[in-house]
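All protein chains but one are shown in place.
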Amino acid sequence: MLKIENLNVFYGGIHALRGISLEVPDKKIISLIGANGAGKSTTLKSIMGLVPKSEGTISFNEKDITASQTKDIVGDGIVLCPEGRRVFPDLTIAENLTLGAYLRKDKEEIKKDRKWVYELFPRLLEREWQLAGTLSGGEQQMLAVGRSIMSKPKLLMLDEPSLGLAPLVVKDIFSIIRQINDAGVNILLIEQNAKAALEIADYAYVMETGNITLSGTGKELLASDSVKKAYLGE
Amino acid sequence: MSKQNLLRVSDATMQFGGVVALNNLNLEVNKGEIIGLIGPNGAGKTTAFNVITGVYSPTNGEISFDEEIIASNYPHGKMKALYSGQNAGKYTKSLVPTPDKITRKGIARTFQNIRLFKDLTVFENVLIAKHLNIKSNVFTATFMLNRKEEQQMREETMELLKILDLEKHKDDIASSLPYGKQRHLEIARALATKPKLLLLDEPAAGMNPQESDDLMNFVSQIRTDFDLSILTIEHHMQFVMGICDRIYVLDYGTLIAEGIPSEIQNNPKVIEAYLGVDE
Amino acid sequence: MTATAFFSYCLAGMSIGSIYALIAIGYTMVYGILRLINFAHGDIFMMAAYFMIFAMVDHSIPWYLSMVIMIVSTVLLGVVIEKLAYKPLRTAPRMSIMISAIGVSYLLQNMATYLFSALPKQYPSIPILNKTIDIGNVSTSLVTFVTPIITIVFVVLLMLLIKYTKMGMAMRAVSKDFEAAQLMGIKINSVISFTFIIGCFLAALGSMLYFTPRPSVFPLAGSLPGLKCFIAAVFGGIGSIPGAVVGGFIIGFSETLIKAAGYSEFSDVFTFVLLIVVLMFRPTGLFGENLAEKV
Amino acid sequence: GCGDKAKEDGKAQTPTGMKVTGDVIKIGVFEPTTGENGGGGMQEVLGARYANQLMPTVDINGTTYKIQLEEVDNQSDKSAAVTAAQSLISKGVAAVIGSYGSGVSIAAGSTFASAGVPAVGCSCTNPQVTLGNDFYFRACFLDPFQGTVMASYAKDAGYKTAAVISQNGDDYSTGLAGYFKKSFEELGGTIVADETYQTNESDFNAILTKIKSSNPDCIFIPSSINTATLILPQIAANGIKAQVLAGDTWENAAIISKDAVGVAFSTFFDENDSSNPVAAKFVTGFKGYLNSDPKNITFNANTDTVAAVSALGYDSYTAIYEALKSLDGKEGDITSIAIRDALKGVSFDGVTGHISFDKNGDAIKDTAYIKTVDQDSLTSKEFKFIKTQTVKK
Partner (left out) sequence: MTKKSKTICTIIALIVLAGIIFSVDEFTTQSSMLRTVLQLGAIYALAAVSMNLLNGFTGLFSLGQAGFMAIGAYTFAVLTIPVGSKPIVYYLYGVSDVLANVELPSWAGLILAGVMAAFLAAIIGAPVLRLKSDYFAIATLGFSEIVRILVASSPFNKITNGSLGLKLIPAYSSYYTPFIIVFICIVIIGLLIKSSYGRAFKAIREDEIAAEAMGINLAKHKQMSFIISSFFAGIAGALLAMYLGAITSTTFPIMLTYNILLIVVIGGIGSISGSIISAFLVTAAKEWWLRFLDQTMVIAGIHVPFLRTGFRMVVFSIILMVVVLFWRKGIMGQKEITWDGIYRFFTRKSRKGGAVNE
């Protein structure tokens, strides 16, 4: 499905990604974990064409998208739920969700998906007409996730979706991710909550300072000593 | 430690149009305590911080700090029926402070979405927070007649950076720091205002369990080092339960529980609204 | 004041007010999407007049065709300006784009002076607009009535477009966050071009309605109307289309009335004072949304 | 009370002036060729260029000097004017012609004065240009005169009430309006409306509605050409029948249109005035010059009509030329100071009448030409001469 090879990214002088390669096979949930500043978000952003890549290739369904523009990548079916929520503050919740489905034409399906999002996050339905900018941090996070679901992607990339969410909702989030995956969407997930991320993942990568240092199935990594020590706080 | 009251929020209500973000909140912080404020998303926790720090003025209620009323608003007439609480309807001339005045009184805060002075260096970020205690006026400061004071501000800033382990980042631009360090810097900046009460809004957000543990130690460290009281919002239960003396739980703007961590953890209302049951 | 005089004042206020409104929309739309005060807008308006002269006077093309040529070239000019002067600055500090806009404004004015000389040129007379009509003992040309109608029609259309279409929503999204908008699959460049197309289209139309009763064009002819319209946009709350319209009419009328009262010397002072006073009470203009930043 | 000029000059040191070396004498042409007054300024430049073509050299004390024009654009902008003037000075001009528009001349006045370079204004009619400035001369009459002329004209035509429209912040417009009002009232008329507008204003409907309701016999509008072309159609559209009067700036073919029919304005010169042989010769010659290059015609508002300002441009050049000639046989270097001193004594028959300067440096003139636009003008693109107007001092 998605394949990254030898990806290098620089921010000015900072070498943020140092030749990483990873793969998201069909119908799977892949997790990406690592400390702050390891380059996880940068990886997702470079897939979306939001940061200039100096070297490497990215292909999606056999198509080279390394040099594609963001809007085309979205058109191909990759969607990012970005770090820091990035909801449109002057638009209402309802409008934010509509924009999530910007490229879709199937009116009926969109309606269904909207209903689904409201079921997943009832809070959003309560506040349907509130401007997103005035929502609480967690509510915005829910909206951001809901909005990316609305795009009906083939590959959904979530950057720390549980950030700022209450424990109850965090649990929900992981079951929601499962549900989305069951609906046939591939997931690439970044999470600080490494335990939950590894539990849900079919396969996972560990990043450190711009390199992928470890990879394996979720279970393997959960059992790995180094992972335990560094990310699970045990 | 004798229990000496530091912050008291009485009957605070905050309404945004139809949304009642905070409903008749009563809350107290005593000297030296670390208090947790938890609750589901959109429960009104950040709003409570905003009301305490003067970002919003409450639609009803009163806030006192160190035995002094710092903000109050009791509408009367038609409005009074809308609010409940001891003093509801008692019309007082409302006292609307600006955030800077509150900070001067000794309450400092961090933000849920980090708000550093992004383009300035770490050192400058902290040094700016020293400005509120400046004694010289703009003329003496401009013509460098306050060298001693300036020198002292710089020294204190350096000391603070040392304590918070930010010394080696001193000349880095704030926005280039890794996320965790940015949180540290926000706390350092708040501490530089020499507060008696520190408000932390989700300090551990975006940290992994390991980092959040480190932060926990750090927070209890600064409590003793700086003789602080702390009120913190957090969704990481390990953090909250591990560090707080008492916890308040909000849901839909209303206080639904209050108590020591173990009580809260087992409070069915809290479990239902917020914690959920562990599988 | 006699009833006749009062009626004439109303006509004068309405005709200038509705043109201000029409052009103010251009400012407000571009501002709404790029957060850019497009200082060059008034000059695009001026260039539109030269295009019309070029087509109708210099090449004797019939007025309806000239109109089409004029509108198309104005829109093209607007889009080219956007591509050359604003697009490369998407990620630059806001003030740089503003300077770029000021630069474009200078350039258009200086170009016009260089190419067409500083002497005024006569704007061609468009037969149907110039027809005079008498109401009681006040005579006025048809354009006085056509202008407000056109303005209202376009405002309603635009508001519907922005409120209810996906394009409109995309425009509002782009205005806040380019990157997030891209992540929705929105083609931000097309959306921005589209905004410029509408803005310039209205400027072209406004130019025709404006210069028909004031048939003299010179390189600085766009600068003062530009400023007034821009103020109108701020008055109504910059970014808000109904705001721009209301602002345009208020400025048009207040200017006219203050002149009617015999204080023409202070009419602009009055306008600016009014603006500042309104902003005191409504810091984001009459219709501007008060976007409280959530802390 | 303007006696001792040197003291009032405001400059401490006496200027040294510019010394001519080599066999080229540079004369600066300080005119707006862009900006609000770019049109009129260009016409003055044309006059000066033509004069230079006719009188390219001068013989002084046995040397033939080539006279070279140095043109600079002051952009009709008062702050740009000063640096523009300075750039002329830096090129070593020995005298300056210009400018159209009093404001820029006033602004640059002290620059010329402190450099010790004399300037001969062509059509800058505001008294302030020469007042208190020992180096500024001018070839035209002054606004107090012009204002009085127009007021007298209005009075003679039997008008009792007048409205005035002037430009806020513009010294030419406001000054002339002021003199008109003063004389008109002194002559027993009444000013029924006194309106102002901002620079670059183009909508005059409100002002005109106001004026219409005050129902004046005539409207005096001293303004730029740009404003004239805007306000005339609006006057017509508002159905105002009052006589429109204006100042010298309106003498430009650009204003001729059916809406302009009937306006009257004062000017310095009439190309059909056969009483002055110098003028007749100039008119034929200048028309030929205009027609020799299509660009000249463009700059002259697309006609070959001779504008008064062109004539003044010519006369200003001639004044300097005469001053230079009078240096022949005198001892000492050719310096700008010497030219200034020579200018004081210049006396010749110019295109716009006899020219000699009074102690202020103003040309002594007592006649203005009143012109109008009639139906014929629409096709001929020429103004119709009505009469000359003088005032008793």
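Letters A, B, C and D name the chains as they come in the text, with residue numbers starting at 1 for each one.
In this section, a residue touches a chain if its C-beta (ideal position, glycine included) is under 8 Å from a C-beta of that chain, and two chains touch if they have at least 3 such contacts.
Just so it is clear, the model here is predicted, and its values are computed rather than measured.
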| Which of the displayed chains are touched by the chain that has been omitted? | B, C, D
| said: Going by the contact rule already stated, which one of C:Asn38, C:Ser100, C:Thr151 or C:Thr212 would touch the omitted chain in the full complex? | reply: C:Ser100
| Which residue, B:Glu28, B:Asp66 or B:Glu150, contacts the hidden chain when the whole complex is considered? | B:Glu150
| field | Option from D:Val58, D:Ile89, D:Ala163 or D:Ile191 whose C-beta touches the chain left out | value | D:Ile89
| Residue of B:Val19, B:Ile69 or B:Leu132 in touch with the missing chain, whole complex considered | B:Leu132
| field | chain D, residues in touch with the chain not shown (by the definition above) | value | 1-2, 7-12, 16, 18, 33-34, 38, 42, 71-73, 75, 78-80, 82-83, 86-87, 89-90, 92, 103, 106-107, 109-111, 114-115, 126-128, 131-132, 166-171, 173-175, 178, 198-199
| query | Which chain C residues would touch the chain omitted from the figure, given the whole complex? | reply | 31, 35, 37, 39, 85, 88-89, 92-93, 95-96, 98-100, 102-104, 106-107, 110-111, 113-114, 227, 230-231, 234, 238, 265-266, 268-269, 272-273, 275-276, 279-280, 283-285, 293, 295
| note | Residue positions on chain B contacting the omitted chain are 53, 55, 98-101, 103-104, 108-109, 111, 115-120, 124, 127-134, 136, 138, 141-144, 150, 153, 189, 192-193
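By definition in this document, only the chains that are shown with their structure count from here on.
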| said: Just to check the components: without chain C, which chains are still in contact with one another, directly or through others? | reply: A, B | D
| task | Note the shortest touch-path length, in steps, from chain A to chain D. | result | 2
| Can you name the chain that lies farthest from chain A, using the mean of each chain's Cα atoms as its centre? | D
| request: Based on C-beta pairs in contact, work out which chain pair has the most and send it over. | output: C-D
| field | Averaged-CA centre spacing for the pair chain D and chain C, given as whole angstrom | value | 37
| query | Between chain B and chain D, what is the separation of their C-alpha centroids in Å? | reply | 73
| Length of the line joining the C-alpha centres of chain B and chain C, rounded to whole Å | 47
| Going by the touch rule set out above, which residues of chain B reach two or more other chains? | 46, 112
| Of all residues in chain D, which are in touch with two or more distinct other chains? | none
| chain B contact footprint on chain A (complex, rising order) | 33, 35-37, 84, 123, 127, 130, 134-139, 141-142, 160, 163-171, 192-195, 230-233
| field | Sites on chain B touched by chain A in the complex | value | 16, 19, 38-43, 45-47, 112-113, 178-180, 202, 205-213, 235, 237, 273-276
| field | Residue ranges of chain C in contact with chain D within the complex | value | 1-2, 5, 8-9, 11-13, 15-16, 110, 113-114, 117-120, 122, 132, 138-141, 213-216, 218-221, 223-225, 255-257, 259-260, 262, 264-265, 267-268
